[in-house]
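Report on one structure; see the data block that follows.
Every protein chain of the complex appears in place save one, which is left out.
Moving on to subunit A:
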């Protein structure tokens, strides 16, 4: 459906009601406002309205804060990540022009905005910010309000410019991780290389291993891994691959011919002969004692990526990177080719099982996600089902979330012969989309059962 005006981010702001309590000082409440060129008056008005709505709705249910506000032209989503701090995302509802009795008029497509999807987008923004900057209160503790405003402005303006709101869907709700299917032997090889790395370089706190955009191993806590994974897959790795494709830094052959390898740092020094170690991002990880700040050093060889998290206190010198390079270069190159071989074996087998049914799978416990609805991981709207059908998935998910059953199944048929089946069992969600004319419920049920049997041979998934 062609929109006259697409879904767009109208405002994005963060405020804390505890600041600027006196009249005339309202501007102090605002920590961040997008678009930044908005005049202060509009900013204050928006924040004031939001404050009022939140306060007002509290009178009905003080346990559950208000999450969204629907208006004809906008959709507002509210998220309180930390006590007192509110993040607000205001979206303009997309419109289409319809002709009725010869008269054109605008129609607002408010059902194209799903609360659960965009609320998750908002939450992700917060989690992503705090991964790289720490929580709001941490920044306040360590620095001051000015620093917090500065950090929010510098991080979020970049973040918001990259966000692809039109293509947000059920996967944003899950915010999951794709795991690479591997056999035991290859996985053990990955695991032991990671172990060797960690024990040879005790400075490394933990490690994550990815192959292409799929995770193989993570030593991080799942919550952190989720956010880091999103960053790697949506931002760092595509940029890396682009520079690799353009023949950027070619596999550097430092000094030995025998040790041919393709390893290099994706975060860290680009040239190991220089003393310049490059810009290394810092991340804030959860730990049993609050949070720890770590350097994020990333090393790549072929399609394999190793993320090493090193305590902030450790000062990184060039010789550390040189030793890392010597240790990882060949090992990782070898490992990457081994995985590549495994994957080509695996994909040859699975192609035959291709049927018309598409699915999205998510496991809440290990954050594993798999989708055949989405053709890539780039969030460019490259999907194999119509977007209105895809939206049904998020609706079903929202329904499961509201009703909180331990197991459940919902079947939806659309006007254009799409069947969407949502299943929930054992903390796993499974959504199947089948396009079949003149099918009946029994046939669809059969089809889903077949798919379950082929996909879930090794897990307990209630029928």
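By our rule, a residue touches a chain if its C-beta (ideal position, glycine included) is under 8 Å from a C-beta of that chain, and two chains touch if they have at least 3 such contacts; residues count from 1.
We adopt the following convention: contacts and distances are computed from a predicted model.
Peer 1: Select, from "Regulator of MON1-CCZ1 complex", "Phosphatidylinositol glycan anchor biosynthesis class H", "Eukaryotic translation initiation factor 3 subunit K" or "Multifunctional methyltransferase subunit TRM112-like protein", the UniProt-recorded name of the complex's unshown chain.
Peer 2: From the listed options "Regulator of MON1-CCZ1 complex", "Phosphatidylinositol glycan anchor biosynthesis class H", "Eukaryotic translation initiation factor 3 subunit K" or "Multifunctional methyltransferase subunit TRM112-like protein", the omitted chain resolves to "Regulator of MON1-CCZ1 complex".
Peer 1: Which one, A:217, A:299 or A:321, makes contact with the chain that was left out?
Peer 2: Of the listed residues, the one touching the omitted chain is A:217.
Peer 1: For the chain that's not shown, point to the residue among A:200, A:243 or A:440 touching it.
Peer 2: A:200
Peer 1: One chain is left out of this view; which of A:8, A:40, A:106 or A:188 touches it in the full complex?
Peer 2: Considering the complete complex, A:188 is the one touching the chain left out.
Peer 1: Using the touch rule from the top, list residues of subunit A that touch the missing partner.
Peer 2: 179, 182-185, 187-189, 191-192, 195-196, 198-200, 202, 217-219, 221-222, 363, 365-366, 368, 406-407, 425-428, 458-460, 462-463
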